[in-house]
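The complex appears here without one of its protein chains, the remainder shown in place.
Chain lettering (A, B, C and D) follows the sequence in which the chains are written, and residue indices restart at 1 in each chain.
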Amino acid sequence: MRIGKVIGTITATRKDERLTGSKLLLTQPINSDGKPSGEALVAVDTVGAGIGETVLFATGAASRHAANQPQSPIDAAIVGIVDTIDLAT
Amino acid sequence: MRIGKVIGTITATRKDERLTGSKLLLTQPINSDGKPSGEALVAVDTVGAGIGETVLFATGAASRHAANQPQSPIDAAIVGIVDTIDLAT
Amino acid sequence: MRIGKVIGTITATRKDERLTGSKLLLTQPINSDGKPSGEALVAVDTVGAGIGETVLFATGAASRHAANQPQSPIDAAIVGIVDTIDLAT
Amino acid sequence: MRIGKVIGTITATRKDERLTGSKLLLTQPINSDGKPSGEALVAVDTVGAGIGETVLFATGAASRHAANQPQSPIDAAIVGIVDTIDLAT
Partner (left out) sequence: MRIGKVIGTITATRKDERLTGSKLLLTQPINSDGKPSGEALVAVDTVGAGIGETVLFATGAASRHAANQPQSPIDAAIVGIVDTIDLAT
């Protein structure tokens, strides 16, 4: 999984019907130092995440398992909310 | 899913027969600031997207689910048209 | 799918037997401006592509579907020959 | 598989229930020269890895096989602890 920060929400009226009812969160991947890492992705929320939270997200088939929609167009999903990152010292 | 902008169309007369009838749209991934991010991809349209629109696209098996062609050579598909991106402030 | 240009051929006498008989084409991914984008890949030809042609290629399971070899070691395949790329103006 | 170094641990109280009981290790991919390579990932530990160890980790479906949880949201897992890397001279 990657670590990300939820930075926004996406509205899409016209979309694959299997995405209806899913909360689509714009998620900025971050590195171990908290800095942005690569392109922001749109992930389906499966854990009640909110704006500004640091999350774990999964991509590929893992995200469809998370959403319990194995035959869906989902390829990214938030699967956890990060409480703490303990870095080795 | 990634956010992209439809920037063109692709014509390919000679192609895998499972792509026949699919609209192939050249899609430039964009970041949360609207700037291009990485290489433009060719995505199958599944939602009636058009040139210039901001879209959500999926890659891998998710795109074949979107196209309802699980055994096809598709690896990218447009799955939604973005109305708004609400960035946290 | 990604757009690429066929820039060479690969000969490999010792290889997985499921690759025997496949034409292995060195394919340079290109961006919407025709410039090289990232690393050249070796793709199995499924459409009769030749040196110098601009092609569509798929990666992952999509490439095995293209080759009709779902249980093979293939992870990239040429699935179309590009006639025209019409960029929005 | 990629080589990585375990640099921290992640705590996430609210998460997909299929991740409960899994040790989530922040893993920094490293290159053949031991230098960091790309973004740190969160991998499920399947071999008893600890902070500071050099590990092999797998991504995608391979990680779910490693965890023996094929239908889970896991997309990265530590699958070995590296004893030695012998570079050709």
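The definition used in the following text is that a residue touches a chain if its C-beta (ideal position, glycine included) is under 8 Å from a C-beta of that chain, and two chains touch if they have at least 3 such contacts.
Keep in mind the model is a prediction, meaning the values are calculated, not measured.
Visitor: If the hidden chain were put back, which of D:Ser22, D:Thr46 or D:Ser72 would touch it?
Guide: D:Thr46
Visitor: Per the definition of touch given earlier, which of C:Met1, C:Val47 or C:Ala76 contacts the omitted chain?
Guide: C:Ala76
Visitor: Since one chain isn't shown, list which residues of subunit D touch it in the complete complex.
Guide: Residues of subunit D in contact with the hidden chain: 1-3, 29, 31-32, 37-38, 46-48, 56, 58-63, 65-66, 70, 77, 79-88.
Visitor: In the complete complex, the non-displayed chain touches which residues of subunit C?
Guide: Within subunit C, the residues that touch the unshown chain are 6-16, 18-19, 24, 26, 28, 39-43, 51-52, 60-61, 64, 71-76.
Note that in this section only the chains that are shown with their structure count from here on.
Visitor: If every step must land on a chain the current one touches, say how few steps get you from subunit B to subunit D.
Guide: Graph distance in the chain contact network comes out at 2.
Visitor: In terms of residue numbering, is the interface formed by subunit A and subunit B classified as same (over half shared) or different (under half shared)?
Guide: Different residues, largely: of all residue numbers at this interface, under half are found in both copies.
Visitor: Could you please state the distance in Å, as a whole number, between where the Cα atoms of subunit A are centred and where those of subunit C are centred?
Guide: Chain centres of subunit A and subunit C, defined by C-alpha means, are spaced 31 Å apart.
Visitor: Can you list the subunit C residues in contact with two or more other chains?
Guide: Counting only residues that touch two or more other chains, subunit C contributes none.
Visitor: Take each protein chain as a node, join two nodes whenever their chains touch, and name the resulting shape: line, ring, star, complete or other.
Guide: line
Visitor: Please list, in label order, each pair of chains that touches.
Guide: A-B, A-D, B-C
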